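Partial view: only certain chains, each at its native spot in the assembly.
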Amino acid sequence: MSTEPRTLAFREALREAMVEEMERDGSIFLMGEEVGHYNGAYKVSEGMLERFGERRVVDTPIAEAGFAGVGIGAAMVGLRPIIEFMTWNFSLVAYDQLVSNAAKLRYMSNGQFTLPIVFRGPGGAAHGVAAQHSQALESIYAHIPGLKVVVPATPADAKGLLKAAIRDDNPVLFMESELMYGMKGPVPEGEHVVPLGVADTKRPGRDVTIVTWGKMLHVSLAAAAQLAEEGIEAEVIDLRSIRPLDAEAVFASIRKTHRCVIVQEGWPFAGVAAEIAARIVEHVFDELDHPPVRVTSLDVPHPYAKNLEALVLPDAARVSATVREIVPHRGG
Amino acid sequence: MDAELLLHLYRQMVLIRRFEEAAAKAYTQGKIRGFLHLYIGQEAVAVGALSAAAQTDYVVATYREHAHYLARTGDTRGAMAELFGKATGCAGGRGGSMHFYSAADRFLGGWAIVGGHVPIAAGVAFASKYRGEPDVTLCFFGDGTANMGAFHEGLALASVWRLPVVFICENNQYAMGTPLYRTLTVEDVAVRARGYPMECAIVNGDDVLEMREATRQAVERARKGGVPFFLEAKTYRFRGHSMADPAKYRTKEEVQQWRNRDPIMLLGQRIEALGIATPERLKELDAEAVAEVQDAVAFADASPEPEPDSVMRHVYVD
């Protein structure tokens, strides 16, 4: 049971989840670049080396494919690794380990092996770090059966979802954001677990459904606030986990609003937003007064220049403008 | 010389040889599909190595793993049924030739991406060290794997973390159609180990006793010393890379040269020379192996296919 909340920064909430779980279960360890002596490239694991020692907080050489594989091997024989990618961009050199090995082992072995492993780290664009460091990669991982993909958007969900991910017996990819690590919010103390695969309505509304996750939740909420002043009530649904996907929550909202905008940080082509749009028309087509619309990053590698960067990412203005186009003007 | 041991090793090698000959036949009959990579000619490596390890030591192997699976588990029925894609197979028919598993016997696959399992083996050893358990992990791979990034990273991590893993390079001279000298400019794969640095040894992989002794020392070093060890076994595959490969890239002479050091023949001669068994006795052992394999084939033939409605099972933990 959660007791009364206090305020924590996103990174503190993540740390609390890891620390509490590691206190609970000695088979859990944290491994990654700079997670120990450096206290984490983004200070998520600050103090954990001191607390748990080098055995359970393991600094690695720069070798993502190698230590991702080490995590998989350790999980095969019963440990519960938390593998940190300094950012998800660097997971691409380990892509084969996650897709060919982690995602398939259980199935290939007819259920003989269980892989209770979490891969986590920040993803998406930070500020001005350019194309190779600014990729939102949930779509290329969510495509793969055998993997779960989780993207928390608030400190409370960060703690609750990470605890659920650590306790999950499947490979879970947990995608955070550099830009959100400092974001503060109420976080329940102690046992606070948010089940994977359950979306959360972060703002209720009757006129349009905005489906989003991660960093884009805050863009969407900002847009919803603007729209409210114009008399448009947007319902904002935070998916929280991409795989498993709580499509029912999306359908239920659309049965009420009959309109949907999907806001995604990543690239449009065959992205998660496309999956959601496809599911919507497959299941609640007759409920729609307007086709689902996607608001995503422009279809371009991420530029460095500030003005270009601002154009590439979805912002509140783009989201509200999109909503205005599909919601009949009312009031005001 | 321990007579029982020699006969035991002989039995295992013959069983594996006959098993794969039967598999090759079943493949031509269409009972086995996809890729079938035979180990024929290399039996002394897996048999010698696994005979030197404890049953509790972990085994991580490649897509050419029938021998390792049989040497560890003796499960001819589960292996053949897996090749036949049957529910009774050691992977329920989901894995096929390249993906054998037996969690109970600590046989951890059966991996088909070259090099990809090397870090995984290091991770299994990491777990043993983490838990303070004495188990060593044996990781098998081929000569052609030495240029893969995952091979490098796996060895580097095992070295820096001092993990109890024995890397066993089955140098059968070829990666598919590519002779080693065309992709490796050093004489021995083992040279690569020095750069980590890692203790290493080179052994005649066609001499099962030499293979066994070298592995015994390597495993002991890993278990007691808590360090990885690199073992390179020189051997040869008599058949093509897989059933699809006619192996035209090798001369008859070259193949014959190696067939002259057929590990089973060599061990048989030694057994006879030592007066441990007569040629007739060895023939009997061979016949027993053939019979066991026939039983496995019959079992596989008679076994049911996987339940169609089980197709979505085991993607995730239920």
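Side notes on the structure shown:
Think of it as A and B in the order they're written, each chain with its own count starting at 1.
Rule of thumb we're sticking to: contacts are C-beta pairs under 8 Å (C-beta built on N, C-alpha and C of every residue); 3 or more make two chains touch, one makes a residue touch a chain.
Because the structure is predicted, anything quoted here is derived from the model rather than measured.
You only see one copy of each chain, but the structure file as a whole lists A x2, B x2.
Everything below uses one rule, namely that only the chains that are shown with their structure count from here on.
Note: centroid distance chain A to chain B, computed from Cα atoms, is 41 Å. Chain B makes touch with chain A in their complex at residues 58, 60, 91-95, 99, 101-103, 108-111, 113, 116-128, 130-131, 149-150, 153-154, 156-157, 160, 313-317. Interface residues of chain A facing chain B in the complex, by the touch rule stated above, are 29, 55, 60-61, 63, 65-79, 93, 96-97, 100-101, 105-114, 145-146, 148, 168-170.
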